[in-house]
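Every protein chain but one is kept in place in this view of the complex.
The first chain written gets the first letter, and so on, giving A, B and C; residue counts start at 1 in each chain.
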Amino acid sequence: MLGGFGSVGLPNQLLDGLVAKGVRGITLIANNAGAAFGSMVTLLETGAVEKVVCSYPRNAQSTLFVDLYREGKIGLELVPQGTLAERIRAASAGIPAFFTPTAAGTQLGASKEQREINGRLCVLEQALHADVALLEAWQADRWGNLSYRLAGRNFNPIMAGAAKLTIVQTQHKVELGEMRPDEVMTPGIYINRVVHIPYGDPVL
Amino acid sequence: MLGGFGSVGLPNQLLDGLVAKGVRGITLIANNAGAAFGSMVTLLETGAVEKVVCSYPRNAQSTLFVDLYREGKIGLELVPQGTLAERIRAASAGIPAFFTPTAAGTQLGASKEQREINGRLCVLEQALHADVALLEAWQADRWGNLSYRLAGRNFNPIMAGAAKLTIVQTQHKVELGEMRPDEVMTPGIYINRVVHIPYGDPVL
Amino acid sequence: MSEPATKLKTLTREQMAARLAADIPEGWYVNLGIGAPTLVANYVANREVIFHSENGLLGVGPKPADENIEPWLINAGKQYITMMAGGSTFDSADSFGLIRGGHLDLAVLGGYEVAENGDLANWSTGANDAGPAVGGAMDLGAGAKQVWVLMDHTTKSGSSKLVEKCSYPLTALGSVTRIYTNIAVIDVTPHGFVLRDSAPGVTFDDVQTRTSAVLHRR
Partner (left out) sequence: MSEPATKLKTLTREQMAARLAADIPEGWYVNLGIGAPTLVANYVANREVIFHSENGLLGVGPKPADENIEPWLINAGKQYITMMAGGSTFDSADSFGLIRGGHLDLAVLGGYEVAENGDLANWSTGANDAGPAVGGAMDLGAGAKQVWVLMDHTTKSGSSKLVEKCSYPLTALGSVTRIYTNIAVIDVTPHGFVLRDSAPGVTFDDVQTRTSAVLHRR
């Protein structure tokens, strides 16, 4: 499970670590999987990723994912972006399943339990858990309290808590209390490990 | 639908307005309904409230609600607090129903559809919509962007969006942009009307 | 499929976007899909319209000058943007709660086909030339109060994209309320397609000829 939307909020250096460690047999849960550069490309190219759960595995600069997919070398569970976000949030929030109108009556809802609620066709979606979540934050303190920068928030706060182990790379380390209670966007209770990596701005 | 937890984050003056307007036949959705003073008491005493949907209709200083309830003068749907919050959030987020383990196998889950998911008994809960939400904020701008003060957040952000009409009383009016994008806790899209009422600190 | 009798002077993408933009009332909250719909933002300068981006932003402003790029501000199309005063940021679950919960006044989407009952097909041609991808299209289609589709009236080969029944995989059921094409503006009503407006020099019959479902007069 990987935070970020495009390259903003993506934990690049933790991905590098995943490559360096030689982890294989990965099911990758992320909004985007059509990477054009970086460790995501290596993970895809080396066959380390068996399956992708994703809303948008496409990239204007690269056909890598699509080529692998066509050759049958990688699996894909295509999920509408809002359903993906809500399934991840449900995992964190202890909701095992929920009904949603999104995808009802379409190919992506076809294999799922459907039910009309208040006159509207809905599909039943399951919480989406992971073994490990890799996240990117702007600030982190010793408890694992996090804040994100602008559009860097995206999937990071909801993935925190949806995995058995949550690891964060943070641009800035701050002392406890430097973030006011209202400034903490993800409370540390969801975070297991924090790595301080001041890598600078994302590159599109 | 009424924001607040106890008296913190409770829109007292909007409640006063409800009394002044003489609205009757109210179904009150709020975490607490056992008021000891203020317009909540008037609404209960005058029979303006037909039914309460609530997790904690009890108050150390008052038996008003309990007395009315025992006399059959008021209805009650007792909802576990987390289920109440999630049902309200579901209404705002377009989730018509969800499964939760809370209350499964208990009196409060007995009349509901139950299902075992991943080995755990769960109940199906419905989104909880309202006609009107009355909220309290610390800061508000012209678009209806809101921030809350400390424990004044509670049910206010999730009720914004769960009603057809959402009215906010705010302690402070600020200009557009005075709240940074990250400081806005409730985006103005959920808010229909804002009233500036600098009433000061809550009284327990 | 019907074969157009005459060659019409059609609107450019920019003109289509401007035509659609003219119908957006001040104060609306609007999501613009990737591609041509994004152009709509260029034509509401005189009104306060608040744009949403799926990756967690409300109050998206114009594209920044190159020297003023904020690398942490992109839209769902992964383009650099600015924020208006009054803008706000939130996570992806909240962003789609806002969409699915019916809070957006309008989503402007591209389309492969729109059926006369409002069904939309815009995420897959079945052939999947560019590979499968859905993004937020199904959520926007199911969630926004109004779904307006901005697309050419016909395919390059001349087939109507306004149809009785979609042949491509569906995005959302009965959700489209209006279609802005390069020759007309068409309402999708309980009675089917209704011509609302047409491009300069384009007649009702011109539009009907290029529409493979019954077109009604207003």
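Throughout what follows, contacts are C-beta pairs under 8 Å (C-beta built on N, C-alpha and C of every residue); 3 or more make two chains touch, one makes a residue touch a chain.
The model shown is predicted, which means the values in this text are computed figures rather than measured ones.
Participant: For the chain that does not appear here, which of the shown chains does it touch in the whole complex?
Facilitator: A, B
Participant: Which residue, A:7, A:59 or A:92, contacts the hidden chain when the whole complex is considered?
Facilitator: Residue touching the absent chain, from the options given: A:92.
Participant: Which residue among A:60, A:176 or A:203 touches the omitted chain?
Facilitator: Result: among the candidates, A:176 touches the missing chain.
Participant: Given the contact definition stated above, which residue among A:57, A:109 or A:161 touches the chain not shown here?
Facilitator: Checking each option in A:57, A:109 or A:161, the one touching the absent chain turns out to be A:161.
Participant: Where does chain B touch the missing chain, residue by residue?
Facilitator: Within chain B, the residues that touch the unshown chain are 5-8, 31, 34, 55-58, 63, 65-66, 69-70, 76, 78-83, 85-86, 88-89, 100-108, 121, 149-158, 185, 201-204.
Participant: Counting contacts across the full complex, list the positions on chain A that touch the omitted chain.
Facilitator: 89, 91-95, 141-143, 145, 161, 175-177, 179, 181-182, 184, 187-190
The rule we apply is simple: only the chains that are shown with their structure count from here on.
Participant: By label order, what chains touch chain A and chain C together?
Facilitator: B
Participant: Counting C-beta pairs in contact, pick out the pair of chains that comes out on top.
Facilitator: A-C
Participant: Based only on mean CA positions, could you tell me how far chain A sits from chain C in angstrom?
Facilitator: Centre-to-centre distance between chain A and chain C: 27 Å.
Participant: From the mean C-alpha coordinate of chain B to that of chain C, what's the distance rounded to whole Å?
Facilitator: Each chain's C-alpha centroid was found; their separation is 36 Å.
Participant: Using the average of all C-alpha atoms in each chain as its centre, how far is it in Å between chain A and chain B?
Facilitator: Once rounded, the distance between the two centres reads 32 Å.
Participant: Of all residues in chain B, which are in touch with two or more distinct other chains?
Facilitator: In chain B, the residues touching two or more other chains are 93-95, 181-182.
Participant: Among the residues of chain C, which are close enough to touch at least two other chains?
Facilitator: 57, 83, 89-90, 93, 96-97, 99-100, 143
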